[in-house]
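Report on the structure given below.
Excluded from the complex is one protein chain; the other protein chains are retained at their positions.
Chain lettering (A, B and C) follows the sequence in which the chains are written, and residue indices restart at 1 in each chain.
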Amino acid sequence: MGFSHIEYTPKDIVFGFSKRSLRYGTDLEVGNGLVVPEIKYFPRVEKNVIEEYRHITGQLLKKAVALGTQNLQLETELTYLEMEDKKLVGELVNLQKSMIERYAKEYGLHVGYRVTVADIRDFGKPKHDEESFIRMMDIFELVSSNGADVLSIESEGGKELFNYSIIRQDLTGIVTSLGYLATFDMKKLWKNIVSIARNKSVLAGGDSACAFANTAMKIAGGLKDNMIPHSLASIVRVMSACRSLIAFEEGAGGPGKDCAYENVYLKMITGYPMSMEGKSSAVAHSSLVGNVIAATCDLWSNEQVENIKLFGGFGPEVFLEILHYDTKLMNMAIESGMQYCLRDLMIKSDKFISPQAFVLSPDVVYEIAEVIVSEKDELSRTVASAIKAIELMAVEEKLNLSKGERRFMEMAKKKLEEIYSSPALKVEKALEQYEGKVEKLRVKDYLEA
Amino acid sequence: MGFSHIEYTPKDIVFGFSKRSLRYGTDLEVGNGLVVPEIKYFPRVEKNVIEEYRHITGQLLKKAVALGTQNLQLETELTYLEMEDKKLVGELVNLQKSMIERYAKEYGLHVGYRVTVADIRDFGKPKHDEESFIRMMDIFELVSSNGADVLSIESEGGKELFNYSIIRQDLTGIVTSLGYLATFDMKKLWKNIVSIARNKSVLAGGDSACAFANTAMKIAGGLKDNMIPHSLASIVRVMSACRSLIAFEEGAGGPGKDCAYENVYLKMITGYPMSMEGKSSAVAHSSLVGNVIAATCDLWSNEQVENIKLFGGFGPEVFLEILHYDTKLMNMAIESGMQYCLRDLMIKSDKFISPQAFVLSPDVVYEIAEVIVSEKDELSRTVASAIKAIELMAVEEKLNLSKGERRFMEMAKKKLEEIYSSPALKVEKALEQYEGKVEKLRVKDYLEA
Amino acid sequence: MSDIPSNEDGEMSKEELLNAIRDSIVNLDFDKSKEYTLKALEAGATPQEIILKSIAQGMEIVGKKFEESEYFLSELIVAGEIGKEITKILEPYLKGAEMKKIGKVVIGTVRGDLHDIGKNIVAMMLEAAEFKVIDLGADVPPERFVEAVKSENPDIVGMSALLTVTMVEMKNVIEALKEAGLRDKVKVIIGGAAVTEDYAKNIGADGYGANAVEGVRICKQWVSQK
Partner (left out) sequence: MSDIPSNEDGEMSKEELLNAIRDSIVNLDFDKSKEYTLKALEAGATPQEIILKSIAQGMEIVGKKFEESEYFLSELIVAGEIGKEITKILEPYLKGAEMKKIGKVVIGTVRGDLHDIGKNIVAMMLEAAEFKVIDLGADVPPERFVEAVKSENPDIVGMSALLTVTMVEMKNVIEALKEAGLRDKVKVIIGGAAVTEDYAKNIGADGYGANAVEGVRICKQWVSQK
């Protein structure tokens, strides 16, 4: 609970600038007046892993030179299979780093290198699968020793309950998952990661609530889908900001992980640079927030593309080119002093099309972030921020919400206010019920973490 | 040679606005203050063709609804295989059109439908393969009767000589191909297409010099490639504008075909709305002009993507989403009166990175277009515009051209000026030599066209 | 919701109570639905009446509201669960008259894959469509699928995979079923973001569902052909 005020106003937060800019990798500067493309790729599985990473990394660095991309970040997200083979992980991180350094030297490229470790824990096993936890920490150490500049994870503490709750619109379950169970897990996890990062002098980048907020976004789907309310997906995003903030409270310092759309909140609150994804990550995540999410990014990502051949080249090359032009436009805006103008267009483009975009618009983020930093504990801020989000959505006529959405929001507000009156009590009582019903849920293991 | 003045100034030409806006399809308006995404797809070949088009069209229309894309254009580019089966072509055009109309009715979508006929002629056969020519015209009629709103082609007259010349940097050959042989073929072809379009009350969209200018662009490659000079690729683009203009002189009225990057010239000269592609067509054409080319578009395209599954959906869906956000940003700029600001960022983003982007920047286009409209015939304007382009590139210090590029430009200027002194004579003399050397070149068949 | 009468606690006829159960399902109010069910049983309603007039009709209304985009899928699911809970209350009264099921499905996410949300949705919607569903969970090895087919004798096996790396497991399951001589006893349907209709054909599955609705439709078709 280290952050008690807001670093920006809605007027001054903008892409390419963060209060606490960073310099790492082969002299890459992030957050100091430049938006950097962050490209993420997925190896073809039938290939030799090392050769596949050599192929991907080579084509990306070559493409950067061909296009004149001076600054970029590569992100390798380790797969479950790779996580089983430490030797392989060491080798592939080493290989990529040495290729990066060769190109940096020859062409003066500024390259950052993020490695994301998979959360391989089976939360149904005793002590949440401690063996896997240890393996994860080993791998964080290993990749730090072998060349990673930034460490990240999409951690999953609390997701057993979340999965059960999200498809039932069960707000008590969602709050308990994000605001309570996840809190315990995030604290333990990030204490460990930050300590490894400090030992190895690498950056502790941050955590994404992908398993929560992106799942909700995916299920909510398009404008005319009626899977879950979009307003529900929106408050899940807001609540997930409270959860992801914990990494920073434990000492993470960015750049925040790309698929955490909640990073807008984290930038507002922490001042650290953040990676974002939207329009050009449609290749992996279809969303209703494609432009608005770019408004405040410091790195700009494609989420993840498979290394398959497309007409214009392999997937990663193609998307690096797209990111290159996206960021070039933003950087040119900065160079011309027009960044606020472009930012405003990005926001206006999406803001009122869906509640999901609305809660990612800087002015709305600001108001909700104020609630987040003023609450006394993780659980209360989770509930209070969601209530605030509903209040703001409810009075915004331009949002043009359907009858179903309004019906849900009314119900949700009532429920959340009820919880807010005595959160700890409500949550603990609810957990007794869930433990029997929700597969794999082991409440005790969270509390002892 | 119908156009004798320029429709815009470099100051007022901008995306979304054309002097001669169009309305077609299910009430789609193009060029009247709105940029429209134009999505182009390639069927998986192992599939049943009809089912494949049903799948593609269905996902695109569904996606448009999911994203809230009110205005869009679909483009089907017939493959060589499809061209052999008229029944199939009729059926697939009919199918797509009826799906479009169903969605238009149900969701109020405004959809245009472009069909591009493949140039299947074998220029090495007598009379340039007249049989194929007749088949092409039959198919233009057929698709017009079955629901196409816009007719296009990427015609190839002159390409035998062009292919020979481009990899030899042979300017006489390039000029002869684009400024002489292609002229004869374009006139004949477009007289026919325009007459079909008028009979069937559909739009004669335009022609792309893909086989010329995009080949040169592809061969020139990235910034550090040394296949052919980028300044050569640039003057090929300029010369191809003179060639593609002929379609409009014969009565075409747009919207111009997406992969014709020379459309910036055609918009400047004709005032008709044009489709463009750049950044988000990296999936098919890697380029150094990703942003600058968007500065003046009326439709915005992805070139072509295969219908394969990516993480976020099938290729066409993914790229419709990307185009959707690209165009939304432009349209929001228009709505906010900021279109010139965004346009200028797009131009500045690329203008000086390569000669190829330079000659597509509106101010440069303007100066060269003035030369084009002031020359007395197709051949002279082809040569004169290339000379002008070299002159402008040569004095532009920000272009930062390599020694090799400068050496080439000096040589090219001398050569072109030599040709300009008596173009017809030079070209006719050269043709005598080429006829023996260049495979499939049948000069007489051009002149008798 | 304005169209649902706010039932007073006073005397209500059997008919009124049956309607009240139905309405509380539509309102997704589990507590009320339980209360009225007990009252209806007291007032002489038979379990069959409650199932037909309250649960079935309530589900129909919710289904219609979903189709008309007024309700969300999640609400369909909750309504289904309330229906299930009411049925549990009725069980002692049903005295052996087992609920009719239209077929039995064994379902799971394949080995190595922990994405189970899509699979869960499919499972729930199958249950709502009156299938008996045996959910093996996520990260299920081929042996467990084989065991379940042996012990449960289902009509259908459903598999889900979201990762390219794990979709190959589906083939392994089919092979394992073949080896155990069980392949012809069941229909196999697969789904999940990684797989496609083609892939289903390639590995010899009988069907592919791009989403839960499609999956349920196919399963229904299969059992109706039996």
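Here, a contact is a pair of C-beta atoms (placed from the backbone, for glycine too) under 8 Å apart; a residue touches a chain by one contact, two chains touch by 3 or more.
The model shown is predicted, which means the values in this text are computed figures rather than measured ones.
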Of the candidates B:I167, B:L425 or B:L447, the residue in contact with the absent chain is B:I167
Which of these touches the unseen chain: B:D12, B:E51, B:D85 or B:D122? B:D122
Would you write out the residues of chain B that touch the absent chain, in ascending order? 42, 45, 79-81, 122, 163, 166-169, 215, 219, 224, 226-229, 232, 306, 402-404, 407-408, 439
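The rule we apply is simple: only the chains that are shown with their structure count from here on.
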Hey, which chain ends up farthest from chain B, C-alpha centres compared? C
Whole-Å separation of chain centres (CA-atom averages), chain A against chain B: 40
Could you please state the distance in Å, as a whole number, between where the Cα atoms of chain B are centred and where those of chain C are centred? 53
Two or more other chains touching the same residue: where does that happen in chain A? 42, 224, 306
